[in-house]
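Encoded as structure tokens, here's the structure I'll be asking about.
Complex shown without one protein chain; remaining protein chains in place.
Think of it as A, B and C in the order they're written, each chain with its own count starting at 1.
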Amino acid sequence: MDRWTRRVEALTDGVFAIATTLLVLNLAVRSGLQHHEFLAALRALGPKVLAYVVSFLVIAVYWIGHHNQFFWIRRVDRRLIWITTFFLMAIAFIPFSTSLIADYPNEVPAVLIYGTNVILAGLALLVHWRYASGPGKLVPQPMDPRVSAITSRRIVLGIAFYAVGTLLAFVSPIISVVLFAGLPLPYFMKSSEIDRRIKEQQAALEHSPASRRRSG
Amino acid sequence: MDRWTRRVEALTDGVFAIATTLLVLNLAVRSGLQHHEFLAALRALGPKVLAYVVSFLVIAVYWIGHHNQFFWIRRVDRRLIWITTFFLMAIAFIPFSTSLIADYPNEVPAVLIYGTNVILAGLALLVHWRYASGPGKLVPQPMDPRVSAITSRRIVLGIAFYAVGTLLAFVSPIISVVLFAGLPLPYFMKSSEIDRRIKEQQAALEHSPASRRRSG
Amino acid sequence: MDRWTRRVEALTDGVFAIATTLLVLNLAVRSGLQHHEFLAALRALGPKVLAYVVSFLVIAVYWIGHHNQFFWIRRVDRRLIWITTFFLMAIAFIPFSTSLIADYPNEVPAVLIYGTNVILAGLALLVHWRYASGPGKLVPQPMDPRVSAITSRRIVLGIAFYAVGTLLAFVSPIISVVLFAGLPLPYFMKSSEIDRRIKEQQAALEHSPASRRRSG
Partner (left out) sequence: MDRWTRRVEALTDGVFAIATTLLVLNLAVRSGLQHHEFLAALRALGPKVLAYVVSFLVIAVYWIGHHNQFFWIRRVDRRLIWITTFFLMAIAFIPFSTSLIADYPNEVPAVLIYGTNVILAGLALLVHWRYASGPGKLVPQPMDPRVSAITSRRIVLGIAFYAVGTLLAFVSPIISVVLFAGLPLPYFMKSSEIDRRIKEQQAALEHSPASRRRSG
């Protein structure tokens, strides 16, 4: 792995770490409240804490998705860095759109902004993979076409799910919010196909003379 | 150490660095105060500064605990990453629960939220170790069962301590706060057992041909 | 790459990751607004979101510029670290000057501060390269003079562009803002000259015995 690849990973990890941690700044209770005001303020935080948890998981899903791509990516070029920039711009925006949906779960525009934000991050990740595994030739050649297709499909499914959830805001924003909260769940499960191929590849590398190049 | 392991460490270090540093945002003095108002504002900061110090130490204890586990962990899988996500979610929440306890040390709910937060981080770290050293097989096999047991016990003790401290809030929240402030102290001392085993392992590795794989 | 070089990169990546992510803190909508107030607040955010996007891209341009220099830089010395400090000081200031220009796009001083901030970052990056490739001898010797000249020229062009944009604030601040928004665009395109030389160098290194030293 060359220096540029390593630094793109470092910048990405930094932005992800900060974006998740900044989510907590949406939570606050004014000081100097009386006992009953304090209890009311805590109760009012309920939806914000839920939004904190959900967005934390959404960002984690994207982080894992980015890592899964970088498992294959061997080098980066200027185009990939610009795609990464737009991806990170969408990720870094999530604390703000999370604050909107936490404060205004009944407002259609809040749901539209949150959904669009998550979808844009997904689109950037899709372009990232399509470019790296396609014209950019940043993965080992020839690339197993099934790995390439499964990776894309997984992102497209997530985008489709969020697009449906976002559009349902016109029926009822609360339906969207409930769907958004449920999205990360399927990503918890082992993606047997992707994980099996990564494992095979890892095993193959460990027994090849090129393995030293990948570690470190 | 493979790339995924390295990036999990990088993300973890990032979240810990930010969580500790965000603690300082709980400290603020309005500008434009008169001399006596300024002095009063500084005095009112006293408990907040104490909370800053205590939570900084609590987060450091968890960081060291996480590192001690990663000393043994050789690779990560999807499940461990999800456990890590919940662990980091609890760590990143600490600046908020610290602000509650700093502003409302006499309020039972503030103490309950802070205690629960720290306990959840401990439980995530316990699950992390149980999984990595057990079914996940992410540590060298066979793992010394005593190292495994000591590591778990240390976390369980901390959780138990915090659980007692949290429950005592129903007697008096101030007792809880005093106990919370004292918790990190025992972790300062050398854990002779864990540290001795890590040292033995380090010495063994330095003389083994596999040592190169761990450095870097 | 020695330890100091690696840590300068790590600190730089950290400051860049945080500076980009802090940009989002300029975006906020008060809670508790009525439907029409909420819509008005969102509309008022328009210029701030644009400023977020533009400053994110400006910071990314500088990050890539810094990386391109570090592609050649083999070691760092105390002087380079101090130059880096001033460079990072200007980068970390961008979230503030962005908030000024987002809130006050019609105010000449806001535009002057933003433009000066970006120009100072550019000057620091120029001094960084002139020192590293010149008296500091921190790049491989002898350094291809054309690479050195192209790198400088690219930075000087950016500074000149921003200087013109900034001075036009005295005619109309809005003209400056529009120019500032357009600046990152040319940097999207492949810098065929710089990238071709980096590629040649990478290819040369991969076939040389010194290649191991660069990977890391």
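Definition applied: contacts are C-beta pairs under 8 Å (C-beta built on N, C-alpha and C of every residue); 3 or more make two chains touch, one makes a residue touch a chain.
Please read all numbers here as calculations on a predicted model, not as lab measurements.
Residue in contact with the omitted chain (choice from B:W4, B:W63 or B:F180): B:W63.
From the options B:I18, B:A51, B:L80 or B:A169, the residue with contact to the unseen chain in the full assembly is B:I18. Not every partner is drawn; the one left out touches chain B at residues 1, 9-10, 13-14, 16-18, 20-25, 27-29, 31-33, 35, 38-39, 42, 52-53, 56-57, 60, 63-64, 67, 70-71, 188, 190-191, 195, 202, 214-216.
Although one chain is hidden here, its contacts on chain C can still be listed: residues 1-4, 7, 10-11, 13-15, 17-19, 22, 25, 77-79, 81-82, 85, 88-89, 92-93, 95-96, 99-100, 103-104, 107, 109-110, 113, 213, 216.
In this section, only the chains that are shown with their structure count from here on.
The chain occupying the central position, as judged from C-alpha centroids, is A. Taking only C-alpha atoms, you rotate chain A by 90 degrees to land it on chain B; that is to the nearest 5. The chain with its CA mean position farthest from that of chain C is B. Residue numbering shows that chain A and chain C use the same positions for less than half of their mutual interface. Centres computed as Cα averages put chain A at a distance of 25 Å from chain C. Counting only residues that touch two or more partner chains, chain C has none.
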